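Part of the complex only, each chain left as placed.
By written order: A, B and C. Residues from 1 in each chain.
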Amino acid sequence: GQEEANNSSEGAADSNGDHASIEIGMLKLTSSAPLFIALEKGYFEEEGIDAQASWFEAAQPIAVATAGGDVDVGATGITASLYNMVAGGEELVIVADKGREQEGYSSTALLVHSDSDIETIEDLKDKKVGITQTGSTFHYMAGRLLEEHGLTSADVELVPVNSIPGLMETLQSKQVDAVLLNEPNITMVLDEGYGKVIKQVGDVIDYQTSGIFFSKSFAGDTETATKFLKAYAKATQYYYDAVLTKENGEIVPGENYDEVIQIIAEYTDQEPAVIERGLPYMDRDGKLLASDIQTQIDWYAKEELIGAPVDADKIVNTNLLDQALKELE
Amino acid sequence: MSIVIENVEKTFIDSKKNEVTALKSINFTIHEEEFVVLVGPSGCGKSTLLNIVGGLLSPTSGSVYFDGIKENPTLGIVFQEIALFPWRTVFENVVYGLQERGASKKQQQEIGNHYIDMVGLTDFKDAYPKQLSGGMKQRAGIARALAVEPDLLLMDEPFSALDAQTRTLMQEELLTIWNRTRLSTLYVTHNIEEAVYLADRVIVLSRHPGQIKQIINIDLPKTGRNDEKYREQSSKYADEIWQLIRHDAEAALKE
Amino acid sequence: MEKQKQVITNRVAFLDKKVPFYTSFLGIAGILILWEIVSRIGIVSPLFLPAPSNIVITGWEMLVSGEIYGNLTASLYRIVLGYAIGAAFGILIGLILGFFRVADAIGTPIVYSIYPIPKIALLPLFILWLGIGELSKVTIIALGVFFPVVINTFSGVKSVDPMLVKAAVTFGSNRINVIRKVILPGALPMIFAGLKLAAGTSLLLLVSAEMIAAQEGIGSMVLHYGNLMITSKLMVGVLILSLLGLIFNRALRWLENKLIPWKE
């Protein structure tokens, strides 16, 4: 599906002439939904942009490729390694939201085994908590959850198991007492019945999990960058209205619900049923939780996960999106 | 005291499971203070016989015994491959046998130094075998065998790895030492001149199976056989033995 | 005076003592049977130690379901490619270091200073450089193979009997022919020693790399079932790996006998 979309957009670009060609580095994950939508529905062409998807296998190389200018736009998680890259002299900017923890929406949660007598986060003292890797978003969330409940990361044993399937497996075999897990995996665990949710991360902290990054040169091309964000914001709105609108605290499918699910399913090669379980929250306008970036940097620095100090202002750029939104109105 | 080899036979099973008769009806006696030399072509069973006499191999039938001796006999062996313990110095090698029969430190010092002196290795007492030349190694091997003051001295081609000139010199030295100790000796060699030079009696073995072809008494004085006047006679003995062996030796070469 | 007769007996007879040939089977068979019994009657929970029969059955099921196939091909791809690249470069560089004195003087210290690094430590670095995909794993394996092979090839060239080189020159060989006809065949036995050494290392690196950073492959399968505490499937993985090691070794030995028929 997406290839045909790309090809048709190329054809359009050729006929038009002044189309800017842009490469977007991303993963085949649900959290890239707005980009899928923008690609599929031709929002980029509408802005005169010839966008190409460049698929990656892991998050970190996307940031590296964005900073190195191998791709113009990157879409992935915000981890300690990103800040370290910036501290190491690489240059990129975070311009828009691509998924965050939000109260009332299931995204990432702390789970324990269903037989466990752990009931609150406070009970985790001296227990083993599984995370993916040190410096990952899971690490950050675990640390912040603990701190919000009067503990520190030193009060538990954080066990890196290197992968998300590993988290589910070690929880199932009780080799760790608790794990952090995201959707749709949470639903999967609950369905299989070996785990229970202790706390949704979004209920405790606001957290900008992942974002849209621009390479330095692309951010400098204000005109094209703004056009790109206009298309992106249109897509987030489309996404939000389709799958995230609530009535009386309950999510109700919007009018394009099935279409959005279908697009995501196609791009991620997954069953629509699975997609439906794990639709991450995003700001309707794609706005960043800019203040949270500094909070993250401070926390990572405190935990000595950042090698050298980083200035949040240097890596956050909200002006571009603001401009784009203004133009959209 | 004498050493009697009585009806000794030995068969091996080779790699193809065939029986190979290495020795057949071997009968002879080594008398007190006698120097007996075994010669024969390659593979005739010289080493096999020496090993049986030395208690390092069981005969298939027959037996070897010491006649007219009270305690267990002591043996001293000098090997072709020398077989010094590489991790022991010359002195430690020489006194090995003494240690094993519980001699005191003082005895070890005395006897050890005596024989090291006899073979002329005093300056190399504390050297490891790797630091010695071929000739010196073999001297250390001889000292080790002599140090146990054996009832029977066995030597299997002790000089065959040495160069011709060193060998000549070592033969002379061996004879000098032998004249001082006068041990009953069984000596194996390929070298016919060496046999004639050293032996009181030469036992010639033939091949397939190893049997005694002839026993030749060397009727020459024990010392000075290299002198002008005995050269003729020595040469004759050597020729006689060579004629006995030649055919077998040629056959051995073609295998 | 009574006549004394002291018979000489073989004092090293203990060296020749024989053991019945079936004893060799006894050991392995005994262990397998004991293991089966221990698991069957539940002295040790099958969760911790599944019975051999159970492992074989599980293995068969995994084979039929295609689970083994997928993981095995992923692993084979990595190790075959990595080993081939590492061995090829190792032999090539080893020969160059061995032939050319300048290359030796410059290159050998470099090789020896990188050699002691446990290669798996470089995996995170390679993941940074090459991404988390196949390339970083193949590179680690190639690197782990390269070093024993290069060092053995180098020593092999150096250990060729100089007498043989002199003989070749005497009989009219030029330098190219000395290399082709004398040094190369003379170094072969050492090169094979290096290749055999590298086989074990490459397997170890494969499994480690797959456990640290892969979703597929026998190594990650073993870790996966370890995490899930499905011991019988874990054991199937271990069994496959040990068969892989065995086959690898046999293949190299077969090749060695083919290429070096003159070896004693």
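Annotations for the structure displayed:
To be clear about the criterion, a residue touches a chain if its C-beta (ideal position, glycine included) is under 8 Å from a C-beta of that chain, and two chains touch if they have at least 3 such contacts.
Keep in mind the model is a prediction, meaning the values are calculated, not measured.
Although just one copy of each chain is shown, the whole complex contains the chain kinds in the amounts A x1, B x2, C x2.
Here, only the chains that are shown with their structure count from here on.
Computed centre separation for the pair subunit A/subunit C is 43 angstrom, with centres defined by C-alpha atoms. Centre-to-centre separation of subunit A and subunit B, using mean CA positions: 90 Å. Distance from the subunit B centre to the subunit C centre is 48 Å, each centre being the mean of its Cα atoms.
Those residues of subunit A in touch with two or more other chains do not exist in this structure. Annotation for subunit C: no residues touch two or more other chains. Within the complex formed with subunit B, the residues of subunit C that make contact are 3-13.
Interface residues of subunit B facing subunit C in the complex, by the touch rule stated above, are 52-58, 63-73.
Those residues of subunit A whose C-beta lies close enough to touch subunit C in the complex are 56-58, 60-61, 64, 161-163, 165-166, 169-170, 172-173, 175.
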